[in-house]
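Just one protein chain is left out here, and the rest sit where they should.
Up next, chain A:
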Amino acid sequence: MTNHVLEDRASATTTATSSDTKGGGPAARRRRSWLRRDETLGAWVLLAPYTILFLVAAAIPIGYAFAISLQKAPTLVNPNSGFGGLDSFATVVGDYRFWSTFINIFTLMAIWLPIMIVGIVALALLIHASPGRFGGAMRFVYYIPGALGGIANFVLWVYLIDPVNSPIAFLWQGMGASTYKEVITPGNMPFILTAMLFFQGIGTWIVVVNGGLNGISDEVLEAARIDGANAWQLAWHVKLPLIRPWVGYAALMNLAYGFQLFLEPYLLRQISSGSVVAEWAPTQLGYAFAFTNRNFPAAAALSIILLLITLGIGMIIVTRSGLFGDEARTRPTRAQRKERRTA
């Protein structure tokens, strides 16, 4: 898909520049600039609905949150909040729960991300090594849990972590747990969340990475086979390096996803009768600031912090992964094409 974009883009720019530079007196130039004005106007008319939504759902909320984050928190004595500078950011960072939410997320990432990435790559390679109906069927089966979005996946896990009736109850009983409260402990949280996120997320990413694998040309694989590579060497030395951009993309997207985790820890708290804290993840802390403390400046400040983190990760994804043809640095894809050509 991305190669298409790149090549298309390349041809698009050449036609554009050639028609721009090709001859023409002042009259022709005037006509062209008039045409360009028409094109610009048309573009913005077509973009109008999207631009409005972009403003309403992204730009204005961000700007507004930033403005609010710079206000003083209202108190009972003084309900009128005025300009407070960076006070709210100090409140958030100084909150006793702030660092623990990030430690929780990093602990989860340390366990979940490696398992996730290895799982995605291994299953995608296994599927790619199984052409025909069997591989297709397996890809479909691996995708099914991903179709259970959000709350459905959670209720499924409510069933699975039931220490009495779950099909994997022996696991929980082996740990000495006989109630939900004893299964969902702070120490178990990263592992339960890892299982939930893995189950829900892996299918989609297998399809994405598999798309990357399908982009490897037959000639490359054939050449490696003729050189005597076995299935394992083929996967490790040929396929894996070629799908690096997709693996990097998956890793970064999942990393960004980790910072916005909300539903799972929020609901696990609900079914654990309070054995895990209400502010396990940063988003939950933001939710608490907004809805429990009604401290909107602090909630806004925390949102801005999370926004900057995910924005940073997003910038890396868009500009460095090589998967977004238009704006991206195209190095990985170009290298890939070169490799293909020389192979």
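In the analysis below, a residue touches a chain if its C-beta (ideal position, glycine included) is under 8 Å from a C-beta of that chain, and two chains touch if they have at least 3 such contacts; residues count from 1.
Following the convention adopted for this analysis, contacts and distances are computed from a predicted model.
A single chain of the complex does not appear, and UniProt lists its protein name as "Carbohydrate ABC transporter permease", one of "Copper-binding protein MbnP-like domain-containing protein", "Tat pathway signal sequence domain protein", "Carbohydrate ABC transporter permease" or "Hydantoinase/oxoprolinase family protein". The omitted chain makes contact with just one of the residues A:Leu171, A:Leu240, A:Ala278 or A:Val318: A:Val318. Panel shows chain A; residues 1-9, 11-12, 15-16, 35-36, 38-47, 49-54, 56-58, 60-62, 64-65, 68, 123, 126-127, 129-130, 132, 134, 138, 141-142, 144-145, 147-152, 155-156, 158-160, 162, 165, 167, 180, 199, 207, 211, 214-215, 217, 222, 225-226, 228-232, 234, 253, 256-257, 259-260, 262-263, 267, 270-271, 273, 283, 286-287, 290-291, 296, 299-300, 302-303, 306-307, 310-311, 313-315, 317-318, 324, 326-327, 337 of it touch the chain omitted from the view.
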